[in-house]
Structure formats: C-alpha cells, structure tokens
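Read through the structure below, which is laid out as structure tokens, and then see the notes.
So, chain A:
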Amino acid sequence: MGLLDKEFSDGNIVIAKVDDLMNWARLSSIWQLGFGLACCAIEMMATSASHYDFDRFGVIPRNTPRQADAIIISGTVTLKMATRIKRLYEQMPDPKYIISMGSCANCGGPYWEHGYHVLKGIDRVIPVDVYVPGCPPRPEALLEGLLKLQEKIRNESLRKKIA
Partner candidate 1 sequence: MKNPEEIFKLLKKEFSEIILDLDKETPTESIILVDPMQITKIGKFLRENEELKFDSLMVLSGVDDANGTKTKDEDGSDMISGGTLSVYYHLHSTVLKHKITLKVSTQRENPQVESVYNVWRTSDWHEREAFDLFGIIFLNHPDLRRILMPYDWEAGYPLRKDYKNPEFYKGMKVPY
Partner candidate 2 sequence: MLHVGLTHFLVVSAILFSLGIYGIVTRKNAVMVLMGIELILNSANINFIAFSKYGNFGLSGQVIALFVIVLAAAEAAIALAIVLNIYKTFSNVNVDEIDHLKE
Partner candidate 3 sequence: MNFYDIIFYIFAAITLLSALFVVTTRNIVHSAFYLLFTFFGVAGIYVLLGADFIAISQILIYVGGILILLLFGVMLTNKITNVEIRTGTVHMLPAAIASGIFMGAVVAVMVWTEWKSEPSVIPLTTTKDIGHLLLTDYVLIFELLGILLLVALIGAASIARRDKE
C-alpha cells in the first residue's frame, strides 16, 4: 500500500507540502509513450522536434509503457487498434495520464459518421484527462494541452483520489 493510494481525510500543512512536491515532480516529468497513430502523430513528432521541443517540458518519449507516464492518443483509433491501446494503457504503471489529441481521438472526428471501423472517441475505452482539439492540432495546441494537464496534476491532492 503506497502513499499515493491513501486518502487523508483532513489536510494539514505537511500533506499540502508533500502534495506540492510530488505533484511538481509528476508534472515536470511527464514521459510519454512513444506511440503514434495517424496524422496527429506527425504533429506530435513535430512537437518534439526542434521548433517546439517537447523536451523543454521534460517530456521524452519512452518506447515501453512500463516507463511511461502519459499516453498521447494521436490520431484515429480504429476498432482493431482500440483493444491494443487499452492494453498498452493498462500496462503503464500508475499514476498515468492520457491526452487525447485531435478530432479523431476526441470523438472520431471526420470519421464519426460513416466510419464503420473507427472508434468514436477514445474515452469509450480509457479515461481521458485532456482533450486537445484540432485536426491535427498545431504543436502549440498540443503544448497547451500539456500545460492543461500539468495544471490538472498540480491540483491533485492526497486528500482526494488521484485520477
């Protein structure tokens, strides 16, 4: 039973400080699962490339889910892929986060109407923390989504359950 599983009913100053420190560590070092699906993956790569540089935020791609903290669903999720994504997500160690990047991952995007093989929104399979709109989102938009995620992590607390 780890500390992160516990819930403290009343917060005191110590817990608040520990909270801050641990949240800071988690939000400053979000390692993403190196994993691209479709068009958005290219923008994701562009985001990690020199012009936008994901590394500034401490984000580095890890290729195995065991060492990743966040999974960026970058592109269309098909039914065939959804089970795999579910498994990859499951195989990540807690605490873990999900950014849904682009229209397709948000809700099936352009394929929502006739896409007989497209999962209409990754949130039908795994819980999403931040939705980034765009088709594909600009790198800045993805960075903004990341900042939003950091904001969310910053507000996490031992006092309530971590998402």
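Assume contacts are C-beta pairs under 8 Å (C-beta built on N, C-alpha and C of every residue); 3 or more make two chains touch, one makes a residue touch a chain; residues count from 1.
Quick note on selection: all candidates are chains of the complex that A comes from, given by their letters.
Model, not experiment: these values are computed from the prediction.
*Asks:* Looking at 1, 2 or 3, only one should touch chain A in the complex. Which number is that?
*Replies:* Only one candidate touches chain A in this complex, namely 1.
*Asks:* For the complex, which residues does chain A have touching candidate 1?
*Replies:* It is residues 79-80, 82-83, 107-108, 112-113, 116-117, 119-120, 124-125 of chain A that touch candidate 1.
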